[in-house]
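Right after this comes subunit A.
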Amino acid sequence: MTTPTLEVRNLRTHFFTRAGVVKAVDDVSFTIASGRVLGLVGESGSGKTVTGFSIIGLVDPPGRIAGGAILYQGQDLAKLPEREMRALRGNRIAMIFQDPMMTLNPVLRIDTQMIEAVQAHAKVSHAEARTRARDALGMVGIPSPDERLQAYPHQFSGGMRQRVAIAIALLHHPDLLIADEPTTALDVTIQAQILAEVQKLAVNYGTALIWITHDLSVIAGLADEIAVMYAGRIVETGAADAVLDRPVHPYTHGLIGSVPSRNRRGEKLRQIPGTTPSLLRLPPGCAFRTRCPRADAACEQEPLPSQPVPERTVRCFHPLVAVAA
Partner candidate 1 sequence: MTTWLIRRLIQALFVVLAMSVIVFIGVHVIGNPVDILISPEADQAERARIIAALGLDQPLWKQYLLFVNDALHGNLGRSFVFNEPALLLIAQRMPATMELAVTAVLMSILFGIPLGLYAGLYPEGAVARTIMAGSILGFSLPTFWVGLMLIMVFAVQLGWLPSTGRGTTAELFGIQWSFLTLDGLRHLVLPALNLSLFNISLVLRLTRAGVRETLPMDFVKFARAKGLTPARVIFVHVLKNIMIPVVTVVGLELGSTIAFAVVTESVFAWPGMGKLIIDSINVLDRPVIVAYLMMIVLLFVTINLVVDLLYTVLDPRVRLEAKG
Partner candidate 2 sequence: MSTTALPVVAREETPFRRFVAEFAASRVALAALVLFVLIGLAAIFAPFIVPQNPYDLAQLDIMDGRLPPGSASAAGYTYILGTDDQGRDMFSGILYGLRISLGVGVGSALIACVFGTALGLFAAYAGGRTDAAIMRLVDLQLSFPSILVALMILAMLGKGVMNVVLALVIVEWAYYTRTVRASALVERRREYIEAAECLALPKHRIMFRHLLPNCLPPLIVIGTQQVARAIALEATLSFLGLGVPITEPSLGLLIANGYQYMLSGKYWISFYPGIALLVTIVAINLVGDQLRDVLNPRLQR
């Protein structure tokens, strides 16, 4: 393994609301190396998006990073002054969002939105910035980019808008790209194109990629590693194939079981009973225990990360390896 581009250590991002403290991200740790793809998987509300925002420093009040470290090339982003963080944002660390219909400003032309992004980090002339913007559009497969620069976002389709957003994110060839479900809102065929596009570009620039998704089928062909989040915590991490083939945490197991598959046609789809607990009133101990078939009295204690099998970290008292053994 190469040196990590990013190391997140015991990150805690909490929202201090009137109703109480919401621990959206609670003791999350992972590392990602240059050119690698980490799939951050979880249901909505599991804290995966907040994790992304924490890294790029865009957690809005009443939320704030309450503890832990986000080490980017050795410096802790959580403690970085806003001005220095801004110099990294969109430059060395970029992010693309879920809904391409909402990410571009509807009343500004594409060229305005791209040129300002170029000039935010590079001291170049307007003409030079424009050239770079045009090249970036060409790179993500937008035909006749010169013309398209003059257009407004609403003149693009959803897939095209997402390509523009990706072009903007990759303008400065970032070291780290956080992609927050960028294909969820798109048609399946467009999804595949975008996936391939991002993957290709990330490899070309050696960009480390954090791909946030709730969709295991998307991540299967893309990620090198997978981290599964539940109720603000990472419950299982490991190599992508290994996690998908042999899940060890009961939640991961349930998640995979609830995905329809061609190979298991006719078999009954399993579903995880119950609903995601409210982050405001999490039960003490393992947050999944109320829905877990394997839960017992031990689960009322906090499960600590352990390694029941090699190269796999799991937070569970009853990992699925115990059955096989």
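Descriptive notes on the structure:
Operating definition for what follows: a residue touches a chain if its C-beta (ideal position, glycine included) is under 8 Å from a C-beta of that chain, and two chains touch if they have at least 3 such contacts; residues count from 1.
A quick word on the picks: all candidates are chains of the complex that A comes from, given by their letters.
These figures come from a predicted structure and were not determined experimentally.
Chain contacts in this complex place subunit A in touch with candidate 1, from the set 1 or 2. Of all the residues in subunit A, the ones that touch candidate 1 in their complex are 56, 58, 60, 86-91, 94-95, 97-99, 102-109, 113, 116-117, 120-121, 152, 154-155, 165, 168-169.
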